[in-house]
Every structure is written in structure tokens, then in C-alpha cells.
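What follows is a short report on a single structure.
Excerpt of the complex: some chains, original placement.
Chain IDs A and B follow the sequence of writing; residue 1 opens each chain.
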Amino acid sequence: MSENQEFDIAIIGGGPAGYVAGIYAQQMGVRAVVIEKQYWGGTCLNVGCIPTKAMVSTVEVLKLARQGAEMGLKGDIEPDFDAIVARRDKVVKQLVSGVQGLLRSNGATQIFGEATIKTPNEIEVRTQEGTQTVRTRNILIATGSVPAKPPVEGMDLPGVVDSTGLLSLKEQPQELVIIGGGYIGIEFASIFVNLGTKVTVIEMLPRILAGYDEELTKRLQQLLQRDGVEFHLNAPVQAVEQGEGKLLVRYSENGQEKVAEGDVVLVATGRIPYTEGLGLDNLGVEMNKRAVKVDDRMQTNIPNVYAAGDVVAKMPLAHVAWTEAQVAVRNMLGKRTKMEYFAVPSCVFSVPEMASVGLTEQAAYEQGYEIKVGRFPFSANGRALGMGESQGLVKIISEADSGEILGAHILGPHASDLIAELTLAMEMGATAEDVDLTIHAHPTLPEAIQEAALATTGRAIHYIVK
Amino acid sequence: LTRDKGKPHRYSPAVRRLAEEYKLDLSKIKGSGLGGRVTKKDVESYINTLESIKRNEP
């Protein structure tokens, strides 16, 4: 790349927001450069979505195999931590090189280096070969987020790790204490408890997975407890200390001071937008606390500077990141486009999975909707029974008057597959009746969706609604 | 979050995107789709009509 070349769009960050912006911009016919300082694919591919899900998939097979006897199988299968980690890393590597390949084949320029914005049209990039300047008409800030460090003593002790640290452990923890019952904490709890680690989750709030439907998260908690996870709720952590050969996590619960012990402590208390060294102050980019402030077209206060992904901190999810990124690119190209968040699916990849879209029952009440709620348990679904996975349920919230679906919540087998139908339903303005009148194949898991939609009217076919 | 309570939006994402791009009020467009739904083609022909009106205005 020559110093003097000018790009239409320069993208800072090669995570889901950044690399998809690069691909999309090229496909829209303009010249894009993507600048990444650490790892192509960002958090998601390297230390987020992908490595965790590769591990979860192994655990899923393990759990199924362990139910083998019930299914008519004999024999035993045991986890091999080294092999699980090696395999996980292989999947990550394959996808990371895939992302680079996609950028290349779409004709996007890739620069490996750290970017600082100098002017709205100039970016300085420090690479291994030296510093270069990138000239551009538009800038997309897609610098993502990093794990938050809570203001608690002992966060720097050896053995106290964030999600990235946990994913780089070479040995399986024997006792893992997880501070934080959000989805990252819960996914790791489900992974490690099934691998044989003793897992304790300590959560400050009265419940895990705040924001998700409470009926479902309570059930999920029970299922995780059955697997062996120990939960402490309403339990703020005071400090982590080095004990004799163990880390001691001091927390209070019901007014009592307590201690949890582990050889590893995972701090999973959220993530914060990352803008260090970007030069946003100089540029005068308006912030919203630590996030870059954008309007619903992903534009900052500086007209040709946009931002997308975790750095804007709307919904820190990979699929939101790349949707925002595409919205940003469209607006840069003069195609007025608004980012909408009303039907964003989110999944918790525990075993079993949980998935959600739209409003919870609680949120719908709070926003003043008159609603109907339809539930259908997987224990009444023939396929789930056949699979030996009849835990959980589908729950659909519809607006009483119009029947339109306001939200849907699924706990159970393949929840992350099933939520897609209901997301499309919401986007299309479908009513629960539309979903009910759509023929669903038998015997399949999506029948549970059809029945839950029907159940918003107070009856179901394969279940007695009480 | 984005829709009025009790008022079905019934506009598909592709229709909403096009309306946004061209700053159109969808309630002004007559739907020819399933159950009177406004389809993308309805919006496209509405845009064409607007543009031909514009062209014919001096």
C-alpha cells in the first residue's frame, strides 16, 4: 500500500464489526482498509464466541454420551483437557485465517498495526515496519471492548483471570470460582462443571443472567445446580486473597461473611468499550461514559466518523456489532439506514442452551403492554423426548390486542436454532396466530414454538394449559 | 421499543429499510401483499411514481 493512497472507508479494529464492515464496503463497491493491532477476528474469534462455543460443543457431546446408557449405548467417554484445548485452538485458527481470506478475496486492504486518528481524514498506524499514515474519506471506529476489572482487592493475584486468561490456561482448574453470573460466567460454569471442575458462581444481584426471562433463568440455574454448580446470589465479593495453595474469594451473603476457595478465579463482571490510544479526545469525539456516542445511524458527532460494535456499547454481541457496522457503511455511502434493536436474538450457550429475543414478560409489563403469555414445555414435545432432552420450555409473549409477538424465550435443546424463527416472526410483524397457523414438521423441536404460540390463547394441542 | 403499542407494524424489514432510505411515510402506501401488507414492490413503484411526478414538475 502506498502512503498516498486514499480509502473511502478506513476501519479501525478487525473484529466482527470491523472485518464485516471491510467485506461489506468492498461489496458495495468502495475501497476499504481494515487496521487490526492484535488479532484478526477480534475478541469474538480469538477469545470470545468461537473458542467458548468450540468447548461447549465438546461438552455437549460429552453430556449426550454420558446419557448414553439411557439411550441404549454402552461404554464410557471422558474429557481430555489438552485435546479439547488443542481442538478449540484449531477451530479458532481455521476461522481467523478464514476471515483474512474473506477480506482478501473481497479486495479489502489489511494493515496489522495500532491506529491513532490524527484528523477526520488521517490515521496513523504503528506497524512492525514503522509508522504509516492512512488517508480516508470516512472512518469506522470498531475497536471493541475489553474485560472490566472490578474495584476489588486481589484482582492481580496469579490465578485470578478474566475470560481471556481462562481461555489460555494450559491446565484444567480443579476448583473454579466465577465472579459474575452473566452469560460469560454461566457458559464457563457449564463447560467446566461438565469437565469435572468444581464450580462456584458468585453473583452480586439476586439472580443470574439479569435481563433474561427470570422464569427461565431460574430453571437454568436449577439444571446447572444438578450438574454440580454451586451458586451464591445477592453476594457481593469483597476481596480475593492468596491462601495456602488456594485463592480465597471473600464475599458476603445474607449479611454473613463467607469464603469460596479455588485454584482459579474467573472475573466475569462485564466488558468496557476500548478506545485507548485512539486519539478521540484530540478529535473531539463525544463519548457516552466510556462508549463512543453515536446516533441511530452509527454516526458520531464528527460527520465522517462512525462507530459500531462493542465500542458503542448498545448490545455487546457479535451479530449486533456487524449489523451496526453495515448500517454505518450504508450511511457513509449516502444510503440513509437506521439501526433497529427491537428483534435482536441473544443466546446463552450453556448445556442446555437458552435463547431470547425481544421483551421479557417483566419488561413488557413495565412498558405498559397488555400481554398474553404462552408456554410449552419440551417434556410434551415428541422429538425432545426422543432425544432424551426434555428439560426446558418455550415462552412467547404476545400483545393482547394485536396478537403480535413482543418477545420469546427458550430454554432447552437447540434453543439457539429455535430463536431464529421467532426473530423473523418479530421482524415480519407476525402474530402468535401466524406462527400457530404455520405448519411445523413433526416430530421436530420447532413444534414447541407453534404450541407456545397457540398457548397464548390459553390452549395447546399436546399439552394441557393450566 | 420502536413501535406504537397496539398498532401492528406489519412492515417487513426490507420495506422498512427502503422507506427509511427514501424518507417515505409507509402509511401513505397501499399494500398489495398478503392481507394488504405493503411489499417492497409496492414501495418501489411508489418511489417510481414520486420520481416521475418530480420529473414532470418544472
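Rule of thumb we're sticking to: a residue touches a chain if its C-beta (ideal position, glycine included) is under 8 Å from a C-beta of that chain, and two chains touch if they have at least 3 such contacts.
For clarity, every value in this text was computed on a predicted model and none was experimentally measured.
Engineer: Give the stoichiometry of the complete complex as a formula in the chain labels shown, bearing in mind that each kind of chain is drawn only once.
Structural biologist: In the complete structure file, each chain type occurs as follows: A x2, B x1.
As a working rule, only the chains that are shown with their structure count from here on.
Engineer: Taking each chain's centre as the mean of its CA atoms, how far is chain A from chain B in angstrom?
Structural biologist: A distance of 34 Å separates the two centres.
Engineer: Spell out the part of chain B that touches chain A in their complex, as residue ranges.
Structural biologist: Those residues of chain B that touch chain A are 1-3, 5-13, 16-17, 20-23.
Engineer: Chain B touches which residues of chain A in the complex?
Structural biologist: 335-338, 340-342, 367-369, 399, 401-402, 404, 427-429, 431
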